[in-house]
Every structure is written in structure tokens, then in C-alpha cells.
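Here the complex is missing one protein chain, while the rest keep their positions.
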Amino acid sequence: MAHTERQNAGPDPRPATRVRPMFHRVLHADPQEVRRALTDLRARFAPAITADTLGRLELVLAEVMNNVAEHSATQGVGSGAMHLCIVMQDGGLSCAITDDGGKLPADCLKPRNLPAIDPLDLPEGGFGWFLIQGLTQSLCYYREDHRNCLAFTVPYQQLS
Amino acid sequence: MAHTERQNAGPDPRPATRVRPMFHRVLHADPQEVRRALTDLRARFAPAITADTLGRLELVLAEVMNNVAEHSATQGVGSGAMHLCIVMQDGGLSCAITDDGGKLPADCLKPRNLPAIDPLDLPEGGFGWFLIQGLTQSLCYYREDHRNCLAFTVPYQQLS
Amino acid sequence: MPKLIINETEAQMVVIVDEARIDAAIATRFKDRLREIVLRGRKPVQLDMRRVDFMDSSGLGAMIAVRKALPEALPLVLDGLTPNVERVFRLTRMDGVFDIRPVATQQE
Partner (left out) sequence: MPKLIINETEAQMVVIVDEARIDAAIATRFKDRLREIVLRGRKPVQLDMRRVDFMDSSGLGAMIAVRKALPEALPLVLDGLTPNVERVFRLTRMDGVFDIRPVATQQE
């Protein structure tokens, strides 16, 4: 029998009652709805995690969802809706964002550097995926039939 | 600066390209659709995890979704749809199931024993939550506005 | 209708469960049909479960209901349990109540 099974499926399972915030939302891929979702998310998670963790979570989700609103949902395919699911687990805040828009270009997920900083011609964009990569762990992407699925965890510090 | 941030947000983030299966589905809470979702899920994850892990994942999701179909979606509230999201992460297969049906009774999540086995009158039900508790880790429930959100991880053995 | 293939001899009845899944989508019909068969036969039953890849707790409930419908003295042997099916019996301790024979390759 597998070790993991023996450990977890005895006659007396461990106490399972645990209330941790969780967030689920289907939203239209547009910046106003992204803002609303993030505001609600902030209210939901504020009692459980530090302001620092919350700030990093909010930033990374803003980058991901704004990318969908700006790039994926504008390619003329899909419903223009996306799904967001955040669950607080032992290993981190587990986030999944899916949408049925155009495919994510592979190079978004390749290790990214900052856009070159030319003091005479500063870059005004191209920071999004660098931030997403830097603030997340276990970032992974999967193209499911007609959906983009992006998942990652954000490490957290719990409020004591 | 937080330890977790310094570690993850340097100028050269770690390689982020990783393709792991993921599963996302909105389905009507009924046994036929649950079966279809599980069949598709099995096809999706079979290349990545052992048959043993897949069997445990499928069993626990069947129990959770059949409960929604049988108990939560039949209380006269909600759309009768549920959302399923499974992401493969370092710490386990992270699963979230949400629905907008009736509230989950608190005692489903309290540590459960098997129903008493009276050889003269064997129990024909009441195994579901015992199995869910035994096969999962970090099981948690959250009532979000009008939704039930249930999340947990299933430990996995990767196919090499 | 759940597919059940019946091979009856003088001494016993072998019922091959020709379904890949005994789950909530089929459990009630499976229970009713199988109960009808075993009650009609009135002889020892061997249930061949080799083709069943998956069973959930409603499938287990159906098996228990069938066992309860039989007179206690009449044997009901579950033969060829695949690992996913055997797991459900084991985790619920129903492996002690049924006479089960997992498939030989069942090592996990």
C-alpha cells in the first residue's frame, strides 16, 4: 500500500475542521471587474494574512488578470470571461486563473529579465511577466482544450 | 523585506516553464456529468501520476461531487452548477470544488468514524465523508456569500 | 441498464459485471438488477468484478444492499477486484464483511 495512503486513511482521520478564506469568482475580463474582484479578495484575506503577503498576492493577480483582459480576451475567441480560484493551503496561497481566450505565448513563461532600462528611453511596459515570475512559486501553464489555465502559489505569512 | 519576497523576486527568477496537467470544469451537478468529468480528468492526469494516486484522486472527487449532486444542489437554491479546479503543485494535487447550493452541514467536516458495522444490519451509506477525510490533506471549507467552497490536497506519486 | 452477464450452472451462478464504473450514475439500477438476479437464482453467487475500474461509495452501498438481500448462509464471492475497487472495500472495512478476491496483479 502506498505510504501516503496508509498515513491518511486510517480508521480515525485527523481533525479536519479548519476555516481558511478561499475565493472563487467568474468575471468578465475587463479592468473594472478585475479591480472589483481584487477589492473583494483583499477584504476576504485581510483577516488571515499579513499586509505584505496580501500586497504580493494582489499584485500578482492584477498582473495575470490584466494580461488576460488586455491580450488573451481580445483575440476574437472565447467568451471574454475568466475564472479565478484562490485557496489557502499549507504550502502557500494556491491560485488558478483560467480563460477561454487566445493561447498564451510560450515566452511569457520562460525566465524573464526586466526590460532593458535605457535612461534616455525608459520602457513603459513589459514588466508584467517578470513580476508574476518573481512573486510566485510553482508557476505552471496548461492549455486545456480551449482554455488557458495558469496556476501558481504565493508563499504567505499568516497573521498570528 | 520579507524572506519569501527576497527569495523569489530577484533580478533572475528561477526557470518557470513547467507543464503539469491541470483541470478546470463547470458542470451541472448530476451523476452523469460527474462521471464525464472524472473520465476526462483520468485521461488528463494519467500521463503524470501513478495509477494509485489517480485512483485516490478520482475516488475523493467522486465522493465530493456526488454529495453536491445529491444533497447540496437539491435544496432548492442555486443554479445546480458546480466548479471544479485541480492543479498539480509541489505539495500535492490541489483541488477546489465550489457550488451555489445549500450550506454544508458542519458535522461533515468534523472527524468522522465509519458508520457502525452491525453484521446483522450493514450500513448502506454514510461512507462518503469518511473517505474524503481519509484520502485528503488540508481539507477546508469556506462558505462564500452564496457558495460552498471546499478545498484540499491529494498527495501524489509522480510517474517517472 | 447495467450490463450483467450471467453464467449459471447447477452449483452456482457467475455474474460478470460488464461495466467500467459502478458509481452514482448507475448504482441504484445496478443494485436493483443484481438483487433481482441473485434472488431469482437462490444459489451461491460469484461476482466477477474484473472489468470494473472504478467504484465509489454509492457503488459500495449497492453491493452491501445486495449482500443484505441474500440469505446469510448463501455465499457471495467478489472475484477479480481491481485496485480502485479493492481500495474502497479496504478503507471502509467492508473487506472484512465480504468474501473478496482481489486480482493477482493488485500489488500497489
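Chains here go by letter, A, B and C, matching the order in which they are written, and residues are numbered from 1 within each.
Methods note: a contact is a pair of C-beta atoms (placed from the backbone, for glycine too) under 8 Å apart; a residue touches a chain by one contact, two chains touch by 3 or more.
What you see is a predicted model, and the numbers here were worked out from it, not measured in a lab.
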- Message: Residue by residue, what part of chain A touches the chain that was omitted?
- Response: 31-32, 34-35, 38, 51-52, 55-56, 58-59, 62-63, 66, 69-70, 114, 117, 119, 121-125, 127-128, 130-131, 134-135
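As a convention for this text, only the chains that are shown with their structure count from here on.
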- Note on the structure: The distance between the C-alpha centres of chain A and chain C, rounded to whole Å, is 44
- Would you please write down the residue numbers of chain A that are in contact with two or more other chains? 2, 5, 9, 11
- Multi-chain contacts in chain C: which residues touch at least two other chains? 87, 91, 93, 108
